[in-house]
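With one protein chain removed, the remaining protein chains of the complex are shown where they sit.
Lettered A and B in written order, each chain numbered from 1.
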Amino acid sequence: MVSRRVKDKLVHLTFFGIAALSVVIISFIFIFLFIRAYPAIDTFGTGLLGSEWNVSRNKFGLLPAMYGSVFVAVGALAVAVPLGLGAAIYLSEIAPERVRMILKPLIELLAGIPSIVYGFIGAILLGRYLYDTFGMRGVNSFLAAMLVLGIMALPIIVSMSDDAMKAVPKDLKDASLALGATRWQTIRKVTIPAAISGITSAVIMGMGRAIGETMAVMLIIGSVMKMPVPFFNVFDTGNTLTALIAVQMGESHGIIINVLFTAGIMLFTIVAVMSVISDILQTRTTEKFEGKR
Amino acid sequence: MSGRKLIALWLFVVSVVVALMGFWFMATRASMDYWVMAGSLILISITCYLSGVHHYLTTKNRHGRYIILYGSVVLMVAGLSIYIPDVLDLRPWEIYTRIPSDFFFSFFMLIIGILSSYVSFRPFHNFTKEGAQSGAYYIIHLSIIFTLFPLFLIMFNIITRGMGGITWEFLTEDIVSMGEKGGVYPAILGTLAMISLTAIIVLPLGVGTAIYLAEYARKGLAVRVIRTAVNILQGTPSIVHGLFGYAFFVLILFNGQKCLLAGALTLAILTLPIVTRSAEEALNAVPGELRDASLALGATKWQTIKKVVIPPSMPGILTGTVLGIGRAAGETAPIMFTAVYFSGTGTPSGLLRPIMALPYHLLSLYRLVGYRDVEPQAWATALLLLIIVLGINLSAIIVREKYRQRF
Partner (left out) sequence: MINKVLELLKEEKACQRISLPPGIKAKTSGFSLWYGSTKALKDINIEIKENKVTAIIGPSGCGKSTLLRCFNRMNDTIVSVRTEGNIWLDGYDIYDDVTDCVDIRRKVGMVFQKPNPFPFSIANNIYYGCQVNDMDVEKDEVVERCLKQAALWEEVKDRLSENALSLSGGQQQRLCIARALAIEPEVILMDEPCSALDPIATAKIEDLIHELKKDYTVVIVTHNMQQAARVSDYTAYMYLGELIEFGKTKQIFEKPREENTEKYITGRFG
């Protein structure tokens, strides 16, 4: 019979083990992606960063996909940030409690729609609409991808910014109101500046989501491995890292698979760095108002 | 009501009507005459002048000068638009796009309509800071409407277009000729099997991690590292999970065999941070005094957690798990390389056998759109997927709102 005390310590150890599993998983992801990516890195070296992708000439430059990922994400943020901030201000500062109780879950539902459904709708409805309106070559375009990703990034931006603004102590807002400021002046000059690192962290997470989004982009970006011409042309087709992997994995073999794993490492690294930055910013907000814990 | 307010109100009403008209023309791509647009804009700008001049005449102060400036800009847009060609062809600049003038006209109507309705709040409140507030609130209300608009648009389209395709046969029959005929029964079963397995794997791991972080962890490097790992895991793109699942589970653990278990393990990793986060939140919501009271009675830490902390946080923990499962049910990228085969795999026949899943079936159908007559089936599949995922999420949210515990 183990004593109660020893049992308690064993329990502690068990939970530590379970918690440490996340660290193990992260390391495994990196290690196993790297093992699969290594042959490509070994063969092509910096050629992987080039702009030419041509299977028959054995050129595998990932630059167009990297550029595409960033381009699409920036466009998506241009749609999502203004709308998302407005909606977050409404939810946290203006909406009556009852409206908030309904809208917040609704926005969470928006986040719950599977990305393949977004992609399907985006391609069939939005793609066709844009095609008819702008007379492009086909239904796929950066513009469609930006709009769809913008809508997909909205919930995360709204909900994280809402949390950040809700975390600003009420006393602070009351103090501003008591000095004769209107509620809007208080929001603009007290709440938003106080919550700015949380809001930034929301925007970064939204960007990470947009860069990492796969299925929706894959169906509407066109998956053509080239840069848009000219580089800011939202009506052109292109590719992103995610779409490249998703489309090519099923159809390729040999060294191309290794190249795709290299793309996966790039994606993982970019998004991991963004998560860490966002996390640091968020901790800063919490510490500002709750003191160090 | 004073003349100033009347003019402002008139400006607001006209602008909103113009914006709605612009929106309507844009949505329907109706062809429109230059003069419809120019006429609306001129009406707006005249109202702006009227408002500015009236303000000057009644108060003799110059706050109204911005609205006169704004009116002039609107007038300029209306005037310059006459130079927009019938079709703006960008092909000479190597951009394969031809934008009809109708688009520009309706776009201007929409944008200027919104801007003018915003501007109208200033004169209505006599150019005070209340005017700035009302204007800002107006824009904020618009943004929440625009945020929710796509939700309704998506729901509306999927429901109206998918409704007809959902029949008893569709739900219970095998997939025939790549989905063109028959139903989606194997895909439904596959998805259900996979998410149940995922839930069984992720629940102990996620809750265990949360208990460690919320109850045992003290400040230190180990905790910092674990937290960062959970955050990175949360942000990791689903396609990366898919790659990892393929490289580790499929190639190393299961000898290159795509299978149900590999997919469930991959999805478990994907949902782990979601479950951990919400479980930790639920545990943290239990007040520290209860823990103190239990410890002071001679309970060990584990007894305290088991009997005092976990029971009231159970609804929160379950909500988090269910939300994670909802996410898993709709994911395609992680299972593409780990669990599903292109069509025709039949109902799930074992942990180590491949399966079919709804989201992947939707993808296969989409790839056939245009080649075969599968669009109705695709819409029905999308609706079914949406019902399952949103049903799961909705039940989680309802549980959370209902049992939200206050101490």
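Operating definition for what follows: contacts are C-beta pairs under 8 Å (C-beta built on N, C-alpha and C of every residue); 3 or more make two chains touch, one makes a residue touch a chain.
All values reported here derive from a predicted model rather than from experimental measurement.
Trainee: In the whole complex, not just what's shown, which of A:V6, A:V74, A:A175 or A:V229 touches the removed chain?
Mentor: Checking the options A:V6, A:V74, A:A175 or A:V229, the one contacting the hidden chain is A:V6.
Trainee: Among B:V77, B:L115, B:A285 or B:V308, exactly one should touch the missing chain; which is it?
Mentor: B:V308
Trainee: Which residue from B:I99, B:A299, B:A357 or B:V374 sits in contact with the chain not drawn here?
Mentor: Final answer for the missing-chain contact: B:A299.
Trainee: For chain A, which residues touch the unseen chain?
Mentor: 3-6, 8-10, 12-13
Trainee: Hey, which chain B residues sit against the chain that's not shown?
Mentor: Answer for chain B: residues 218-219, 287, 289-300, 303-304, 307-308, 311-312, 405, 407 touch the chain left out.
Just so we're on the same page, only the chains that are shown with their structure count from here on.
Trainee: Let me have the rounded angstrom distance from the C-alpha centre of chain A over to the C-alpha centre of chain B, please.
Mentor: Chain centres of chain A and chain B, defined by C-alpha means, are spaced 12 Å apart.
Trainee: Using the touch definition up top, name the residues of chain A that touch chain B in the complex.
Mentor: So the residues of chain A in touch with chain B come to 4-5, 7-8, 11-12, 14-16, 18-23, 25-26, 28-29, 32-33, 35-36, 82-87, 89-91, 94-95, 101, 103, 105-110, 112-121, 123-125, 129, 132-137, 151, 154, 158, 182-185, 187-188, 205, 208-209, 211-215, 219, 229-230, 233, 235-236, 242, 245-246, 249-250, 260-261, 264, 267-268, 271-272, 274-276, 278-279.
Trainee: Contact residues on chain B for chain A in the complex?
Mentor: So the residues of chain B in touch with chain A come to 29, 87, 90, 93-100, 103, 129-130, 132-133, 136-137, 139-144, 146-148, 150-151, 154, 157-158, 204-205, 208-209, 211-213, 215-217, 222, 225-244, 246-248, 252, 269, 272-273, 276, 300-302, 323, 326-327, 329-333, 336-337, 342, 359, 362-363, 366, 369, 375, 378, 382, 385-386, 389-390, 393-394, 397, 401.
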